[in-house]
Structure formats: C-alpha cells, structure tokens
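The block underneath contains the structure these notes are about, expressed in structure tokens.
Heads up, one of the protein chains got dropped from this complex, but the rest are sitting where they should.
First chain written, first letter: the chains are A and B, and each begins at residue 1.
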Amino acid sequence: MSDYNLDPWLDDFASGLWVTIYFTLISAALALVIAFVLGLLARLKHIVPRTFARIIIELFRGTSLLVQLFWFTFAFPPLFGIVWDEPTIPAIIAFSLNFGAYGAEVVRGAINAVPTPQWEAGVALSLTPYQRMRRVILPQAVPLMIPPFNNLLIQLLKSTPLIYLVFVTDFLTVGELYRRAEGHYVFLYVAELVVYFLLAYAFTLVLRALEARAKARLGRPESRRKIFSFRGPTPEEELPEEEKALA
Amino acid sequence: MATPDTTTRHATHGGAVHGQPLIRFDNVVKRFGDLTVLDKLSFEVNAGERVTLIGPSGSGKTTILRLLMTLEDLTGGYIWVGDQPLWHMRKGDKLVPANQKHLRDVRKQIGMVFQHFNLFPNMTVMGNLIEAPIRVLGKSKEEASEKGRELLERVGLEEKADAHPTQLSGGQQQRVAIARALAMEPRVLLLDEVTSALDPELIAGVLGVLRDIADTTDITMLIVTHEMGFARDVSHKVMMFDHGQIVEQGPPDKIFSEPENDRTKAFLHAILDER
Partner (left out) sequence: MNWDMDYAIDIFPDILEAFVKYTLWVTFLSSILAAVVGLLFAIIRFLHVPVLSQVITGFVEFVRSTPIPVQLFFLFYVFPDYGILVGATTIGVLCLGLHYACYYAEVYRAGIEAVPKGQWEAATALSLPQRYTWQHIVLPQAVRIILPSLGNYVISMFKETPFLFVISVPEMVFVAKELGAQSFDYVEPLTIAGLIFLAASYPAAVALRRLEKHLGHA
C-alpha cells in the first residue's frame, strides 16, 4: 500500500467526501422544498400559479443539469451584477432547482394517485380543501413519493462529480488531484466507484426505512427483507409504480 | 323565490311528526358530457322522513345523493336544503351560483356513508371520528372524543376505538363510517349502497345499526339500497327511478306489494327473484 502513498491524502479524501455528502444533503433538502411548492402550485385551479409552476418545472427538466450549473455559476453573476461568495452556492441552486423540478412531478403524481373516494369522504365531512390536503391526502401520498424520491436522491448523488467543473472541492476533485500527483488511476477510480455505491446504498436504506414507517402508519407494514434488498435507481423520467398502475 | 310547501305527514315509524320539506329538488338537470342523467327532476323530502330510492343502475339515484353531497356539479335547476339553496346563494332578489363558503355552510347539514366506507387509513378509528368535529365544528378534543365514544357504543364497537381501520372487517368499518358521519350531527344522512360491498354475513350488523338510528332519532335519511327488507322496515316512502325520472312513489307496502307502473314491476321482479 505504501506504493500508493495514501497517507498524506487521507485527510483530503475525507474532507472531499464530506463535501460530497453535505452538498448532496443540502441540495436534496432544498429540492424537496421546491418539489412540494412547485408540485402543489401546479395542482391549483387558478391559472397563474399553475402556469408559473409548469414553466419552472419544464424549464429545469428540459435543460441539462450541467448547463444549469454553468449558467448559474458563470452567466448569472454578470447578468445580475452580483458575485458569488463561494462556488458551492450557485451549484446548490442549480442542483436544487433541477431535482426540485423532477420532484414536483413526483409530488403531483403521488397526490393524484390517492384514491378519489378519500377526497370524497373529506368533502362529505365538510373539511376545507386545506384540511383535506393536510390531514387526509398528503399523509397517504407521502409513502407513494418515497421510492421515486429515493431514485432522485441517488441521481443527485451521481451527479455531484460535476461540481468538480465549477471549482468545488468534492470527493472526485480530490481524486483528480491525487491522480495527477501520484499517477495511480485504476485503484483510484474503482475505489471511488465503491465509495459512491456504498453512499447510494446507505441513502437507500434510510429512505426504505422511512417508507416502511410511513406505510405502517397507514396499516400496511413492510417486511424487513424488502427494506434491505438493493435495487439501483432509474432515470428521473419514470413514473412511480402506483401511478403507472392507475394511469 | 317559491315558498316552501307546508304539507304535514304523519309517520308510522319512530313517532316523529314531519314538517317542512327539508330537501327539495327543483327541476334539477345533471349531464355528464353528452349523457343526461337527470332531466328536470323535482321532488321533496320532509324533515324526519326516510326515503328509499330504488331503480336499475344508471337510473340516477346515486347521482342524486352525490349532487346533494356536492360531489358532482349541478348542471341546471335548484336544490334546496331547508330554506337555503345549496348550489346557489341569494343576492338581493336573485339567485346566483354559490361561492365555496356558502356551499360548505349549507353542506354541513348533510352527511354521507359510502359504499366502500372510505375511512382514512392514516388515522385510528377514534381519529376518524373526531377529525371533522374538531376541524369543522370547532369542538375540543375532549368533547369530540366523548361524542366519538358514545357513537362507537351505539354502533357496538367501543372496544375498537384505538384500532386501525385495516384491522376491522368490512362490516365494522362501515359501522365506524356511520358513526363518523353522525359525529357531525347532520340533519340529513345519505346512504349510498352501504351494504353492497359487504360479505353477506356482515350485512345484518350494519342494517341493525341503521334500524336503530331510524328508530331512535329524527334524522332525515335518503337511502339507495338493494336491501328491500330493510327498505320496507325503515322507509316512509319509496321512489322508483328509471332514466332519471321518478316513475312511481309511495309507501313501501304499496310499492313492494302492489306496484302500478310496469317498469317498477319489472325491476322488483328481477331484484326479488334473485334472492
């Protein structure tokens, strides 16, 4: 192992890994908020908020993440006359908006997938639309959202290496510095792949546990085995299973 | 604006005396796209009356309940609940389409029990019962829970208060659904084929609860059902529907034993023969 001269690099790798994880989590959290806001706006009857949400959703889904990343990092400042304190900021904005837009479709789809009779029971009890949404529909929609959100989270993680291109020192960046200094690449990239895979698996485990808990609240408990089994993600365009069945 | 009728009818069930019309359909039209389900339908239901709607599927009886419960939009005509229009509101001398607030206010007097129960799976039984009274009627949690327990006792499920809807049988879920509707203290209870989704051995339990409610309260009931025995026992009036029109109406004894209209005869023949 001494041939690889890892010792002096371990701290840097650790810090790079931390940046990757923290960047993923912050972007995901913001994306979640954006997803709900846009998803709920897109369902309103009033045409102004609905169209506004639609435009943002299609804009960020239809253009590529890298374009958005570069645009916020390089085009936004001169256009609006500001300067970013840190390269992470525009990167987080780009990632949150991109994945938030995809998330909005998930939110919308899951809400639509809650069976109509549940809405009707809410109407029959004279609950207001807000009460219906908060107390009856959303609690039932959330478990449906978790598998697609899991997908999106892993897609997000898989896309973080791009921030290397906008001067954020993430895990991949450290790897590149290491490669240039020490010259090893096979070991490096295989190790990187394994690390990302383990991160993805860890995220999936957490989300599956959340899903199990949410489903248990609805009286539909999940088996332990299903929580631990691993199935990789699918690209964002896929509809959640339940919605497909009802579509 | 038409003045409501003041016909009084004496009941033979529950000892209640009927007063003003509580529900009035006034030339109601309902279209689904090209399909006209109700075409200038008019009828009245008095306070405290129990009315059963019978007829083949597609005849419009469920639509009538759904219009009252505002689950479908009204295409034409007026629906009155008490002395208030449901889908319209008064503006000076005229009637204009109602806003959401008016709709909700008038609708509060009506409750509904569905064929598929529709209990909220994200709450316990008690949770289902107290949700609307707290949020809509503004009751405190204690008040609502107290009433909830009373109602559960009435439907024979007091020990299931903390159970989850998925842990109950269909019949039990439906009884909870009835309690949930009653917790809102409605003046009118709409029952939409409430036993049609139940296994045969569970039907009697639910009908028993409904009979009890009919005997001990004054609540007005509109019932869509295939359970003719139950309809006979509980109703003051039976209305036979076909193609969105009332083809015959009268007391249950008359309709079931000596129907006059041919379509009524044919329908009853088909229904009663199955059993």
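By definition in this document, contacts are C-beta pairs under 8 Å (C-beta built on N, C-alpha and C of every residue); 3 or more make two chains touch, one makes a residue touch a chain.
Because the structure is predicted, anything quoted here is derived from the model rather than measured.
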Listed by label, the shown chains touching the absent chain are A
In the whole complex, of A:Tyr22, A:Phe167 or A:Phe197, the residue touching the missing chain would be A:Phe197
Where A:Trp9, A:Phe36 or A:Trp71 are the choices, the one touching the absent chain is A:Trp71
Touch assignment to the omitted chain, from A:Val19, A:Ile56, A:Ala91 or A:Leu162, lands on A:Leu162
Residues on subunit A facing the left-out chain by the touch rule are 58-59, 61-68, 70-71, 74-75, 78-79, 154, 157-162, 164-165, 172, 179, 185-186, 189-190, 192-193, 196-197, 200-201, 230-238, 247
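Keep this in mind: only the chains that are shown with their structure count from here on.
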Chain-centre distance (mean CA atoms) for subunit A and subunit B, in whole Å, is 46
Interface with subunit B, subunit A side, in the complex: residues 117-118, 120-121, 123-128, 131, 135-136, 139-140, 217-220
The answer for subunit B against subunit A in the complex is residues 69-71, 104, 107-108, 110-112, 114, 116, 118-122, 131-132, 135-136, 164-167, 180-181, 184
